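For this view, one protein chain was removed and the others were kept in their places.
Here is chain A:
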Amino acid sequence: MQPFALNYARPAVECECSTPYVYDAGLQLNVLADGRIAASDLALLRELGTTTSTAGSKTHFDD
């Protein structure tokens, strides 16, 4: 009784990694431990994949 498309489902990959930045409500930006703005560190963003098109989101559609 499973819909056809679910025959192709796979477990969602849950990222258990922690991000090395925290949100600063004053700046309205995420900042690194050394105070730098996380979004300005493109190498870090590439490494973390936090800006990547993902699948398996609980809260949002595919992007």
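Heads up, the rule we're going with is that contacts are C-beta pairs under 8 Å (C-beta built on N, C-alpha and C of every residue); 3 or more make two chains touch, one makes a residue touch a chain; residues count from 1.
To be clear about the criterion, contacts and distances are computed from a predicted model.
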item: Choices "ATP-grasp ribosomal peptide maturase", "Cytochrome C", "Branched-chain amino acid transport system substrate-binding protein" or "Phospholipid carrier-dependent glycosyltransferase" - which one is the UniProt name of the chain not shown; value: "ATP-grasp ribosomal peptide maturase"
item: Contact set of chain A toward the excluded chain (per top definition); value: 1-14, 19, 21, 23, 25-26, 28-30, 37-40, 42, 45-46, 49-63
